[in-house]
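Only one protein chain is missing from this complex, and each of the others stays in its spot.
In this document, chain identifiers A and B correspond to the written order of the chains, with residue numbering beginning at 1 in each.
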Amino acid sequence: MTTTTVDVTRGSVAWARRRAALAGFWRQYRRDREGLTGLILLVLIAAVAVAAPLLAAETGLSVTHAPGRPIEPPSGTFWMGTDFNGRPIMTLIIWGSRISLIVGFAATVISMVIGTLVGVLAGHFTGWRGGVFNKLTDWFLVIPFLPLAIALAQLFHGLPKLLAVIIVIGITSWSGTARLVRAQALTVEARPYLERAKALGAGHWHQVSHHVLPNVMPLVLANTTLTVSISILAETTLSFLGLGDPLHASWGTVLHDAYAQAAISNGAWWWVIFPGLSVVVVVRAFNMCGRATERILDPRLRERA
Amino acid sequence: MSTAQRTGGGAARRRLRALTPRYVASKVVGAAVLLLFVTIFNYFLFRVMPGDPAKTFAPRGRNDDPAALQAMRERMGQGKPWWEKFLLYLDNLAHGELEHSYSQHQPVVDAIAERFWPTVLLSGTALVLAAVIGMWLGARAGWRHGSRFDRATSATSLTWYSVPEWWLGLILIIVFASKSGLGLFPVSGMSDPRSDLPYWLDVAHHMVLPVTALTVVYIAQYTLVMRSSIIDERYADYLAAARAKGLRDDQVRNRHALRNALLPSMTQLFLSLGFVVSGAITIETVFSWPGLGLLSEQALSGPDYPLLEGVFLVFSAAVIVMNLIADLIYPLIDPRVRAA
Partner (left out) sequence: MSSTPPAPRSWLTNQSVKNLRVRMALVAAVALTALGGVAAPAAADGTPSPGTAVSASAPAQSHAKDAFVMGIKADIDSLNPYVGLLVPAFDAYALMYDYLTDGSPQDMSPVPSLAEKWETSADGLTWTFHLRKGVKWSDGKDLTSADVKFSYERVLVPDSTENGQYGSSFSNVTKVEAPDADTFVIHTSEPNASLLAATMAGGVPVVPKHIWENIKDVGSYANDGSDGKPVVGSGPFQLVEAKKGQYYRFKANPGYWNGAPHISELTMVFFQNEETMVQALEKGEIDFISALTAKAFNALKTKSDPTITLNQGPSQYVYELGLNTGAATVDNTPIGDGHPALKNVKVRQAIEYAIDKQTLVDKTLLGTAKVAYGENSPLNSAWYWDPPAAMKRTFAPDKAKQLLDEAGYKAGADGVRVGPDGKPLTFRLFARSEATESQDQARYIQEWLKEIGIKADVQVVSNDALTDLIGKGKFDMFLWDWWWGPDPEGLLSVFTCSQRSTMDGDAISGGWSDSFYCNPEFENLYKQHVVEMDPAKRKVIVDKALENLYVNAVYATLYYDQTLQAYRNDRFTGFVPQPASGGSMVAQIGTWSYRAIKPYTAPAAAPEDSGGSRTVLIIAGAVVLLLVVGGAVFAMRRRSTADERE
């Protein structure tokens, strides 16, 4: 988003340069087998999430009109079996992919915005102001993620649960990004053209928005894919601990229900295995994309690839 | 990113210069400030939590009169001005005291002390195993960079890394502990009061599954770090010199590359040590392992804020202290610093 505003003000030359860079990136990405596999998987999963109403009738989510009997094993009718309410697990997974992905992406956006902001500010400002942002980052780095998330989940109990989960994951996972961005911002700050901009009297906002941010964004975006996978895992874990939104089927809440309703003792393995595998596949796919992007953007790795 | 610094001699000199009283003092003060910051944040975070704990812990169905309820509230310190309570809190903390747990009916400090070592035992073992196995795999994979083994190791460890550890724990229980499975290991707990085994062996038996779940998931961190630092070293000039001396490939790796590549992994290990106490919340929940993770999960029902607060403080303090130790001994373990 930031890039587009910059592009508009800088005119078409910069736009063309960026388009060329993007094309170059894609050329390299296309040749990365791992990255491509991940991307195809993600596109498939996203397609499932978007086409959920076409793939599985929404009535499958209703408890009073559930199509199946309690815990039916996988069959021709119910490919992944049913839960205790007789709802098809596949319907829950298909519709749950929406929630899982929304939580993953929304939390990532929050995390990236905070992380980028704090990182850029910590890198841009010198003296105590930078120190404060730096300390803030340090501090969030030392607080163990899950306990903080648990504590914050208590704090946000008044919000709708889904929103609370998104916010909690967002504000607990930005510190890594901030650290990364700060390092990058520091190198950018040292470049001559920024000296020139300062000499010409550019304000902090101009320096940051026109010079620091555009240079930092590619790294941030590469980092995004990894953050999404972490957020999806976090949603699953928070749901498992009973801090998720039990009213919206996400993969995490389906697993939580299975655990809370003794699916294993009842021999309903399908209720545990399929949603779990969905999590593993989507997290792995984001990992693949993230690593491929990193390889391409980090020249040190590229030389060796 | 940091690898760029590690190649030149300048970085080593900087580090040597860094371990001065001034460096040590700045690190200690930094940690102390962070600790204070965490304490204050922690305190106020849990003070804005909603609810009336007195009501929560007096169960429904038993008729307490308002006076008794009020007495309970006063016991919990409600009704005093916030700054008075905060000063009292800091004073108590300075004496190593935390508040009283509503749900455990014992001082939070005692509750935490009981659960501290089981957690260190569980996650510590898993951490050491993950680090050793991960570094071993990473070193091999990095050395044969691009080989089939490399790709398989990276792919496998990253796949495991994508698995929620508690889900893996559940599956391990199904397969290895349940009656319908192999039934080789106990399903839950840290020891069996009826066991015929010596106590330590009984505990070890109970540890196998949770440690496996944690280890397998965390291997990837060490594999990847080790792999990338070995790749860095592999192309360094001094290795070419070593090869020119006629050393065999594995000798070059073990005597030269590995030694230098160990540093980032050791850093990673040190930084993870602080997370040992907080790293196993879900696994402890699944296996009813009587550690701090299980305690936090127990504190969640209620919720028992003083207990959550205490556990949270211990979790953060552990990380801060371990980071400080890492900062202080990091210059000492850097071989290039010693060589200089």
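Convention: contacts are C-beta pairs under 8 Å (C-beta built on N, C-alpha and C of every residue); 3 or more make two chains touch, one makes a residue touch a chain.
Here the structure is a predicted model, which means the values were calculated and not measured.
Looking at B:L98, B:A111, B:A139 or B:L269, the residue that reaches the missing chain in the full complex is B:A111. When the whole complex is considered, the residue among B:V120, B:M135, B:V225 or B:A280 that touches the unshown chain is B:V120. In the full complex, chain B makes contact with the omitted chain through residues 50-53, 55-72, 75, 100, 103-107, 110-111, 113-118, 120-121, 124-125, 128-129, 140, 144, 147-149, 152-153, 156, 159-160, 168, 170-175, 177-183, 186-204, 207-208, 211, 249, 284-288, 290, 294-295, 297-298, 301-303.
Touching residues on chain A toward the chain that is not drawn are 62-65, 70, 73, 84-86, 154, 157, 160-161, 242-243, 245-247, 257, 259-267, 269, 272-273, 277.
The definition used in the following text is that only the chains that are shown with their structure count from here on.
Distance between chain centres (mean CA atoms), chain A to chain B: 23 Å.
Every residue of chain B that touches chain A in the complex is listed here, in rising order: 1, 3-4, 33-34, 37-38, 41, 45-46, 48-50, 145, 158-159, 161-164, 166-167, 170-171, 173-174, 178, 180, 228, 231, 235, 274-275, 278-279, 281-282, 285, 296-297, 300, 303, 305, 308, 311-312, 315-316, 319-320, 323. By the touch criterion given at the top, residues 135, 138-139, 142-144, 146-148, 150-152, 154-155, 157-158, 183, 229, 233, 236-237, 240-243, 255, 259, 264, 267, 269, 272-273, 276, 279-280, 283-284, 287, 291, 300-301, 304 of chain A touch chain B in their complex.
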